[in-house]
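Every protein chain except one is present and positioned as in the full complex.
Should a chain be cited, it is by its letter among A and B, assigned in written order, with residues numbered from 1 in that chain.
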Amino acid sequence: MKINVNGNEYEIKGASGKTVLEACADIGVNIPNLCYSKNLGLLSSCRACVVEIEGRWNLVPACGVNIADGMIIKTNSPRVLDARKTVLELLLSDHELDCLKCSRTSDCRLKKASEDAQCDAKRFARDKEFVTVDQKNDYIRRNPNKCIMCGRCVKVCAIHQQVDVLAVNGRGFESTVGVAWDKELGSVPCITCGQCVANCPTAALEEAQATNRHDHLQLLKEKIADDKTHVIIATAPSTRVAIGEGFGMKSGTNVQGKMVTALKKLGFDRIFDLNLAADFTIMEEGVEFISKLDNWEGEVKTLFTSCCPGWINYVTMMHPDLIPNISTTKSPQQIFGALAKTYYADKIDIEPKNIFMVMLMPCVTKSSEANRKGIDANSRIKDVDMVVTVREMIRLIKESGIDFKNLDDGKYDDPMGLSSGAGLIFGTTGGVTEAALRTVCEHIMGKKMENIEFHDLRGEKGIKVANVRDLKDKNGNNIRAAVVSGITNAERVIQDIKSGYEHYHYVEVMACPGGCVNGGAMPAHDAIIQDNFGNARNRSKTIYNMDQYNNLRRSHENPVVKQIYDEFLGKPNGKKAHELLHTTHTPRKKYN
Amino acid sequence: MGDLTVTKSAFKKRITNEPSILTALQQAQEVYGYITPDAVAVVADVFEVSQSRVYSTATFYHQFTFAPRGKHVISVCMGTACYVLGAQEILNAIEDELGIKAGGVTTDGLFSIEHNTRCVGDCASAPIVIIGERWFNKTNTTKMLAVIRKIKKDEQEGAQ
Partner (left out) sequence: MTKKKLEEIKDKYSSIVDDKWTQWSQKNDTPFFNNQVRKVLRNVDIIDPLSIHEYIATDGYFGLEKSLKITPEKVIEIVQKSGMRGRGGAGFPTGKKWQFVRESVQNSGTEAYVVCNADEGDPGAFMDRAILENDPHSVIEAMTIAGYAVGATKGYVYVRAEYPIAVKNIRHAITAARKYGLLGENILGKDFSFDLEVRLGAGAFVCGEETALIASIEGKRGEPTPRPPFPSTKGLYGKPTLINNVETFSAIPMIMFKGPTYWNKIGSKNNAGTKVFALAGNIANAGLVEVPMGITINEIINDIGGGVPNGKKVKAVQTGGPSGGCIPANMFDLKIDFDSLQRVGSILGSGGLVVMDETNCMVDVAKFFIQFSVDESCGKCTPCRIGNKKLLGILDKISLGNAKMKDLVELENLSKIIINTSLCGLGMSSPNPVLSTLKHFRKEYVEHIKGHCPAAACKKLVTYEINEKCINCNRCVPVCPVNAIKGELKEDHFLDKEICVKCGKCAPICPVNAIIKVSK
């Protein structure tokens, strides 16, 4: 199709169904937009993307009009620029402007659009009282004073997570995004998955820490500065392909080395790799799977993964009857913490109480897991003392003046720094299952496989199903695995299983579409055209690449894993392993 | 006035065949006199949606109230014709007389003033004030204050 934009002719490929917004982005004319996201349905509420289209009397939102052959579009006429500037200034009049200390100061969509349009933030007076921020007992902080009412959080919570706890309350100027009865998020069935945070164009939604609120980063700095505290950090699989984005690097760049160096420069005593704990997860969960495979008692004969706290929050609330089917194996985070406060503490001869275990996570709710009642191996010692998100860490690194982009590559510390590719691919949807199958298959078959890649389990689809090679259960049925990301998809799979329509032996569930690479606390998606996966695609691609070129690709071949079992844990699923690396799940209340 | 003794299960039975969340909420307003937390929970249960969804729908429509109204509900029509013929002054006078603003309820629960009464469609007889089921056409401040004072007096005498 041929279109005319700002006086120039362009040929647009793949034009059918393309919006003016997308077509202009194709030719390098970026129209600012705040509420548009490809997989959330058309909102057309912000009106920042209005353009002139010949033949239309008014200005039309570029996100809501499909291009037609011969369309004449103006994106920067005085009329358009004036309207755009005014719309943004109206939003600014309703917005708490503390950009300097705001967590989104470097990637706020409203800020960027307003700067480009050269808005006068004082043009319109503020007509609203400031309201209190909601951060009670939650892992998500809601600040209605910064909300621009784009509606994206409402949509993602309803459509992709089907939890539907966020909605617009009231009407008109006084309307706000909130929950039932204008209470706090903690009082409704929020699973704190953080997809609302991931989709929010401003800092109206951000991650929080229930116990330490805004000061947990302050506490971290104090711990680091304290000579008597041994501060160690373990980095989650997906962090190493995303944290560079905070420093202007392309999404999906492998910055593992720079990340380690930066953390060292921040003052952490040891930098460890959480992927190692992922290898342990495979060992424990693999043996658990094999032992439970043919021995289920109830109707449902499926083992569900348990390392995603958003998923656990959901299933323990909505389907407590499935608790017997959830893996008792802890998540890599909790496994690492347990080992750090026992095995590692012993190894370096430091008291567990003087070890401060920090996790670097892409996830908004990993701290809810760290705080879960009964999660710690020893109730008097916290296995994981603090979770810092990728976004928070980027700010800490900047605050310390560390020149991330130009750092040399560093190496993880021993003894807990070696990991396999299997551990790494935990970071993306399908990775846990693929990693597990590499170990499980070879164990059952009793020999090494030529091809350890399971491509059926990779990719963006929300529900992926695969027959696991030729392996069969005791009834002769092919072992089937399902990989799910996004809670709406999880619910579908659960219904299929409960109704008997489908049978899966193993189901991996990640609350975030695409898995942890798309976590709620990952750097914001900066692109002009927003969609549900953001930068997760590139991050995922790099993870699979890194796995491919890693010599060590199977969890059970990791020498550190073997060593720790030999020296300390005993057998996978054995008594000590169960004490330290397994947990139980309890039902949760929906409404409080 | 609503009946708060209606149980959750009785209300659930009543709304089981309602065609939409909105009509179910209209039932709740009618049964209870206002939208109660229990009503929201039941509607959410029957329609298999979250309570946030139900509450969000209810707060959009100004016919739904979330606290009990007074025994005598006063509406001062604010349609164009009524406005132009002095409705604002009448409203201000009633607010002063009762000591509450539009949207509020008197402490003795006797009177409440509806917030923002929209045009009631009788513009030829403007200005219009409605108290309960009684309509007062072509009225004014003096007349309305007299009516309200009479109700107050009758209530006092009834209570004795």
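We adopt the following convention: contacts are C-beta pairs under 8 Å (C-beta built on N, C-alpha and C of every residue); 3 or more make two chains touch, one makes a residue touch a chain.
Computed from a prediction, not measured in an experiment: that's the story for all the values here.
Engineer: Can you work out which residue in A:108, A:149 or A:466 touches the chain that's missing from view?
Structural biologist: A:149
Engineer: Please identify which residue in A:93, A:254 or A:371 touches the non-displayed chain.
Structural biologist: Checking the options A:93, A:254 or A:371, the one contacting the hidden chain is A:93.
Engineer: Specify the residue from the set B:34, B:66, B:83 or B:136 that touches the hidden chain.
Structural biologist: Checking the options B:34, B:66, B:83 or B:136, the one contacting the hidden chain is B:83.
Engineer: For the chain that's not shown, point to the residue among A:6, A:45 or A:254 touching it.
Structural biologist: A:45
Engineer: Taking the full complex into account, find the residue in A:29, A:53 or A:83 that is in contact with the omitted chain.
Structural biologist: From the options A:29, A:53 or A:83, the contact with the absent chain belongs to A:83.
Engineer: Footprint of the hidden chain on subunit B, which residues?
Structural biologist: Contacting residues on subunit B, toward the hidden partner: 19-26, 56-57, 60-64, 78-85, 89, 92-93, 96, 116, 118-126, 140-142.
Engineer: So that we can see where the missing chain sits, which residues of subunit A does it touch?
Structural biologist: Answer for subunit A: residues 42, 44-48, 50, 58-59, 61, 64, 79, 82-83, 86-87, 90-91, 93-94, 124-125, 127, 148-149, 151, 168, 170-175 touch the chain left out.
The rule we apply is simple: only the chains that are shown with their structure count from here on.
Engineer: Determine the centre-to-centre distance between subunit A and subunit B, using the mean Cα coordinates as centres, and give it in whole Å.
Structural biologist: Chain centroid spacing, subunit A to subunit B, equals 46 Å.
Engineer: Would you mind writing out the residues of subunit B in touch with subunit A in their complex?
Structural biologist: 37, 40-41, 49-56, 59-60, 62
Engineer: Okay, in this complex, where on subunit A does subunit B touch?
Structural biologist: By the definition above, subunit A touches subunit B via 158, 163-171, 178-181, 188-189, 591.
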